[in-house]
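One chain of protein is taken out of this complex; the other chains stay put.
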Amino acid sequence: MSWILKRVVTSVFMVWLVITLIFFLIRLMPGNPMDYMLMQLISMRSMSVEEATKLVQSYFGFKPKEPLLVQYINYFKGLLTGNLGQSILFPGTPVGRLLGQSVPWTVFIVGISLIISFALGIYLGTSIAYVRGSKFDNILSLFGSITNSIPNYIIAILLIYVLGGLLHIFPMRGAYGTDVNPGFNLKFILDVMYHGILPISSYVITSFGGWMLSMKGSTTGVLGEDYIMAAKAKGIPTKKIKNSYVRRNAILPLFTNLTLSIGFMLGGALFIETMFSYPGVGYYLSTSVSGRDYPLMQGCFLLITVAVILANLITDLTYSKLDPRIRVR
Amino acid sequence: MKEILLDIKGLTVEYLSNSKIIKAVDNMDLAVYKEDVIGIVGESGCGKSTLAMSILNLIPSPGYIRDGLIIFDRGINILNLNEEELNRFRWEKISMVFQAAQNTLNPVVKINEQLNDIISAHPNINTSIRERVIELFKLVKLDPERVLNVYPHQLSGGMKQRVAIVMALILEPPLLILDEPTTALDVLTQKQILETLKELHKTKNISMILITHDLSIVAEIAERIAIMYAGKIVELASIDEIFYNSKHPYTKGLLKAAPSIVGDIESLVSIPGSPPDLSSLPKGCRFNDRCPFVKDICKETEQPLLTEVLPDHLVACHRWREING
Partner (left out) sequence: MEALLKSLSIIYKNKTAFVGFIILLSFVFMATIGPILVPLDTSAHTEEMFQPPSIRHILGADYAGRDIFAEIIHGSRSVLIVGVLAALISVSISVLIGIPSGFMGGLTDWILMRITDIFLTIPSLPLLVVLAAFIRIGNPLIMSLVLSLTSWPGLARAIRSQTLSLRERDFIEAAKVSGLSSMYIVFSELLPNMAPYIAISAIFAITQAVYAQVGLFFLGLAPFTSINWGVMLNFAVSQAGALYSSRSVSYLLSPIVCISLLQISSVLFVRALEEIFNPRLQK
């Protein structure tokens, strides 16, 4: 129990650390965007210092001329109330609202992709582990290695080009069509899924191979263990051995990969969502970087990082539930 | 005349390794009687564990049983059973306590669930399991409360070994194979386990095959001993005959190499050399490069067959007469 507490505390600490780091990044990096904006407003729009300061403050969420510590506290206060500043590229829209709109889309795509590639990889990996050295194994392993090494945005390009631009089977951008009414109706849901197929495929094609090969290695290791042989000697049916004895043990090491994968996928959302103009957090992050929309950039980066920390925490906790040896600390 | 429970005839087991064929067990015959306790003794690599696994047809690839019959209770040829029959046969008629039992328990499943796995795999054994479990735990001196609802890593090595014994006996098989049951355990636990086994034999009349490299263990509980070397049995006799009237040079060597806790401290004599490479065995008797009594006949003539020296005392040596006067 105390171990869980430790992990949660560590995660909260990390979140705080990241918030602080981002704050100082914005303030102290060369080419400070706030001072830059301040200068711009004063020189190019002939604003007075107070007016410019007020404007910058509303964009970034704090008064730029106050001592750093006070700014920091105000920033934190703003965060806790959900005020992350105003977007520059989308004037009049608070960053918080944009993020709130975009998070479900990212979670949708990344979540489903993760589940599919994990499940597919586990299933295939287990299967080929039992026929190690066969043609099926060799071909599939090679295929998995190859697809796993191609960058996911390249697969996205190819999918868009062939299945979208050339063959017009799938839509090439957006989360849903312009002719559909958002809401909990069947037409909308189907359209969303239709638009989600290509982005999800980009992820799944490039990541199932990794899971498959990991599972293959892990399963092969477990199959050589003494307790599997002992289980056979006890007359336990093969099906039961495959499930309770082999798979349950083989899947455990893969959980450490899960944390890495989630981080990677959330980061990779940057590329994929931008490619598909899919309105998730990654899309807004890259748009804000291109357009120098610092408040939005700050918010997106913060969100993604917090998401990764959270995902890691959940994965660690799940892992500890599955592997009884971990709980003894 | 005792009844034969397990009859091994002409068993040959080979492994394929780096394109070489290793003969782990070579044309072996062995009979185990009802209520017998037979010890199989030999150095590492002599094939005794392979022998144990072949009995349950458990040889993993790249090994395979090349030849032979293993007849149980004069009716069933174990090697001919199909998968379904084999699953029922295993553990019900013959069970096994493996070497390093700590590794034979599924690390992520609780002990009682693992016991349940065994029980549900053999639905036709319908005698009262619960009482038997309690009884067996008492026999091995384990507290069921402490042991049943935990995971393997929460038990000590000795406890895991004893759990393995309980698991092996839960279906009350007539034959129990124990492969190095006390290795990797401290001396006190060893003694406890041996006591348990002796008790077991007395109360349940189970036949046992006890595989070990340690002569002192077989001395405690075996009635007969088979000495194995390089995949073959070189001497087979009752325990007294082995200890006081051994005929084979290898057996003599083993006895001399074991320190005795009573009497004078004689110098230990180890057998020079090391076991042969099973993929390229020497011509003639396999022991010829380490035998202190070796003569030409040992190097040229075919391997010696087991010949009866006395009733129930067999030796495989060309020169046993000359050596033993």
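Should a chain be cited, it is by its letter among A and B, assigned in written order, with residues numbered from 1 in that chain.
Note that in this section a residue touches a chain if its C-beta (ideal position, glycine included) is under 8 Å from a C-beta of that chain, and two chains touch if they have at least 3 such contacts.
Computed from a predicted structure; not experimentally measured.
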Where the missing chain makes contact, among the chains that are shown: A
Full-complex contact with the absent chain, from A:Leu25, A:Ile115, A:Ile169 or A:Leu322: A:Leu25
From A:Gly100, A:Gly165 or A:Pro182, residue that would touch the chain that is not displayed: A:Gly165
Residue of A:Ser113, A:Thr126 or A:Thr274 touching the missing chain in the full complex: A:Thr274
Residues from chain A at the interface with the omitted partner, ascending: 14, 17-18, 21, 25, 29-31, 33, 132-133, 142, 145-146, 148-151, 153-154, 157-158, 160-161, 164-166, 172, 217, 260, 263-264, 266-268, 270-271, 274, 285-286, 289-290, 292, 297, 300-301, 304-305, 308-309, 312
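Criterion: only the chains that are shown with their structure count from here on.
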Contacting residues of chain B [partner chain A, same complex]: 56, 58, 60, 83, 86-92, 95-96, 98, 100, 103-109, 117-118, 121-122, 151, 153-154, 167
Parts of chain A lying in touch with chain B, wherever the complex brings them together: 225-227, 229-238, 240, 244-245, 248-249, 252, 322-325, 328
